[in-house]
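A quick write-up on the structure given underneath.
Here the complex is missing one protein chain, while the rest keep their positions.
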Amino acid sequence: MFLRQYVPMAIAFVMGVVFAVQYYVPHPASEELLTTVNDWLIVVSGFSMVLGLASLMGSHWAKVRRGGPGWGYSLVVFLGILGTLAVGIASKGKMFAGEELTLTALGWVYDNMLVPLQGTVFSLLAFFMASATFRTFRARNLEAGLLLTAAFLVMLGHVPLGEYIWDKVLGFLPPKADQVMGWIMNVPNMAAKRGILLGVGLGMIATSLKIIFGIERAYMGEGG
Amino acid sequence: MRKLAEKILSMDRRAIYLLMASAALLPFLTGPLGLPSRVSPEVKAVYDRIESLPEGSPFLISMDFDPASKPELYPMAEALVRHAFRKNLRVIGMNLWVTGSGMAEKILSDVAEEYGKKYGRDYVYLGWAPGATNVILGLGQDIYKTYPRDYYGNETSGMPVLEGVRTLKDIPFMVDLAAGDPGIETWVVYGKAKSMAGGCTAVIAPGMYAFLNSGQLVGLIGGMRGAAEYEALLKEMGKATVGMDIQSTTHVLILGLILLSNFAFFATRRRR
Amino acid sequence: MSPELLGAWVAAGLTLAIFSFLYKDNPFFKFGEHLYIGISVGYSITLLVFNFMIPKWWTPLFREGRMSLLVPTVLGLLIWTRFFPRFSWLSRWAFAFVVGFGAGIAIPRTISNFIFRQVESTAVPLVSRGQQGVSFGWGDFSNFLIAFGVLSVLTYFFFSVEHKGPIRPLARAGVLFLMVSFGASFGYTVMARVSLLFGRMYDLVEYSSRGYGYATLVLLGLMVAVFLAQALSKKREGG
Partner (left out) sequence: MTIFLLMWPLLAFGLELPLLSASDLPGDDGKAVLLLWPRMPYEASEVFYVVQGAEGPEGPFEEIARFPSNSHYRTERRAPFWTWRKGKDEHFFVVRTIGGRPLESGREYYFRLGVDLGEGPSFGPAVSAIPKPNWFDFKKLNNLIFMVLLAGVVLWFIGRARKKELFLRRIPGLDAIEEAIGRATEMGRPIYYLTGRLGMSSVSTIAATIILRDIAKRTAGYDAQLKVPHTDPVVMAVCREVVKGAYLEAGRPDAYNEEINFYVTDDQFSYTMAVDGMMVRERPAAVFLMGYYYAESLLLAEVGASVGAIQIAGTDAEHQLPFFVTACDYTLIGEELYAASAYLSKEPALIGTLRAQDVGKAFLTAFLVLGAIASTIGVWAGIEHKIDYFLDILRDFS
């Protein structure tokens, strides 16, 4: 109990208080402390990244071993990892090699596999968005109507063709489409985002305080 | 009429996908539409800030994105690095998103080659390091401790490109190009940049206006449109400018769909 | 086949495999998606080793003998005790170190950047003084709207009192501001998604040229043929 519960709580408390107070102390000794500990933590981040990557590999390996439905896809994940790793080691982790900057094997995998795959997965959203807009964007009430109008105006002011249409249809109005969009972004949108930001800021401070005082212990993991 | 409206409302999703694909392919078939985008004050502010820097000033660009936002942020990064090289600034590149390393490296080396810039003297790529918040904090303390070596394994201390630069405070201007978290907010909170601007995907741009208004960001380049505006300012038409055509066609399609669905919706509702 | 040509075929094939999801969830898509996960993890490990483990940890610690790196090494090893359930509680010490530090540095910086800076630029004069004395222009109106908007959104997220009386219209105004900002976000997001689409379309169009051996067209044809054959065989089975 002491080692498992109180020691980590004490560590979090000391670290939290010291580094909150450090901010107010301009003395070089305090800056040196921040620099040193911060450097350590960059190294620690590297170690914790291994933890994340390894647990992902572990879960796919377990699927391959159990051979349940879709285990083949987990094998694909595994082959992808091993293949890229092999290619990466062969290329010493660099995209280009030599004076001529020729593409290495890793560069080839990156350019022709990783970039198109990731790009395409996310570009699917353009299609989903179009269909979702069509099916759900209805001015059912005042709220939805406002949302819709703002979205409409921003989209119109966002593309050259929209500006062109605005000039042709509403050209007699003093503001141009891009100015309308700019005002929406800078005034009502900004105000709402700032309101949210203030709330989020208070929330972040409160959460940090709770970590320091040992009230919030989710970081300890199971049983904490 | 009502039947038609109901039919429209229950249109198969794949029909919309097909419309969308056609709208996206249209500019490839017709050729460029040649419609210009007007330059917004947010983007102009970034351009002016770089213009105002004296020759030889260090300029930091952090490319915190991955291939998923390549079409938006890659042209933006290219345009900014191009502008910096044109002004003979010393470019310091880095990134905080591991899968973006390759792109950041490519942008810097491609544009450097174009302008005949020499590695180590005119520009440096510090590369990726884990622990984004700590990296940003560390740069505010001591760049050489955070990045003792650059991406290629060279020692950073003594590099001519970093002369006179010890911490972020010695860099008069930096731009963060971000696709999410860690990104602009992280730099705003933990960075000690003297003056900073942001470039980001269109998804996160609306949230950044609070920092723009408060002056924590001097300028903001939002999405492909922002990149196209920057290309227009540089008078160098790149991929973002080309991409604005498909933005035009697809946006107008979606606007049309919104109108259509709302007309149909009200047509079916009024009869009820 | 040159690496470039092969690259075009692979890229076009993988792009189409992912796009096939628009027709329906299918093995091509699943293959592509899992390959994506695998490659991105493999790439991350590669970079972790070559850009971090070797230059920033192994070389300074074991070759140059920077003993101060022993501290983070021990912390890192403590984190790795999560791999061994019996000792995994030890990882709490390291996590407490990291999380405590994070909480500590976050507080003052959040106060300064998320609270103070935002408050300062909201509590601004709502009139301006020019050559002709004090006036209330469009800019001042916008400033007023900003202050009112921030205020009403804060009120909406206030949970200690019922939204009754004078608070009710204020909270309601907060919702309306939120809606406009959601709409603006939506309008902006469309651009982001279409940008990605443009990126992929650009490549697909390029790869369908003769120089690349009509890669896109050939692969698209093959994929359609597979789907058709599958649909036909299903029909035959059904009929």
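Should a chain be cited, it is by its letter among A, B and C, assigned in written order, with residues numbered from 1 in that chain.
Here is the rule we use: a residue touches a chain if its C-beta (ideal position, glycine included) is under 8 Å from a C-beta of that chain, and two chains touch if they have at least 3 such contacts.
Everything numeric in this text was worked out from a predicted model, so none of it was measured.
The residue touching the chain not shown here, chosen from C:Gly13, C:Gly183 or C:Gly199, is C:Gly183. Considering C:Leu69, C:Ile105, C:Val150 or C:Met223, the position touching the chain not shown turns out to be C:Val150 (whole complex). Listed residues A:Ile81, A:Leu125 or A:Val187: the one in touch with the omitted chain is A:Leu125.
Although one chain is not displayed, chain A still touches it through residues 20, 23-29, 31, 59, 70, 121-122, 124-125, 128-129, 131-132, 135-138, 143-144, 147-148, 151, 196, 198-200, 202-203, 205-207, 209-210, 213, 215-216, 218-219.
Residue positions on chain C in contact with the hidden chain: 21, 25, 29-30, 33-34, 107-108, 111-113, 115-117, 119-120, 122-129, 134, 147, 150-151, 154-155, 157-163, 178-179, 182-183, 185-186, 189, in rising order.
Assume only the chains that are shown with their structure count from here on.
Under the touch definition stated at the top, chain A and chain C share these contacting partners: B.
Centre-to-centre separation of chain A and chain C, using mean CA positions: 4 Å. Chain A and chain B have Cα centroids lying 15 Å from one another. Shown for chain A are the residues that touch two or more other chains, namely 39, 41-42, 44, 46, 49, 94, 106, 110-111, 114-115, 118-119, 121-122, 126-127, 129, 133, 148, 151-152, 155, 158-159, 185-186, 189-190, 193-194, 197. Contact with two or more other chains is made by residues 17, 20, 24, 68-71, 99, 101-102, 129-130, 137, 206-207, 210, 213, 225, 247, 250-251, 254 of chain B. For chain A in complex with chain C, the touching residues are 3-4, 7-9, 11-24, 36-37, 39-44, 46-51, 53-54, 56-57, 70, 73-74, 76-85, 88-89, 92-94, 103, 106, 108-127, 129, 133, 142-144, 146-155, 158-159, 181, 183-202, 204-205, 207-209, 211-212, 219-221, 224. If you check the complex, the residues on chain B that touch chain A are 9, 11, 13, 16-17, 19-21, 24, 33, 35-38, 40-42, 66-71, 99, 101-103, 105-106, 109, 113, 129-131, 134-135, 137-138, 141-142, 145-146, 152, 206-207, 209-210, 212-213, 225, 244, 247-255, 257-258, 260-262, 265. Taken together, the chain C residues at the contact with chain A in this complex read 3, 6-8, 10-11, 14-15, 18-19, 21-22, 30-53, 56-57, 68-69, 71-73, 75-77, 79-80, 82-83, 88-89, 91-111, 114-115, 118-119, 122, 142, 145-154, 156-157, 174-191, 193-194, 196-197, 199-200, 203.
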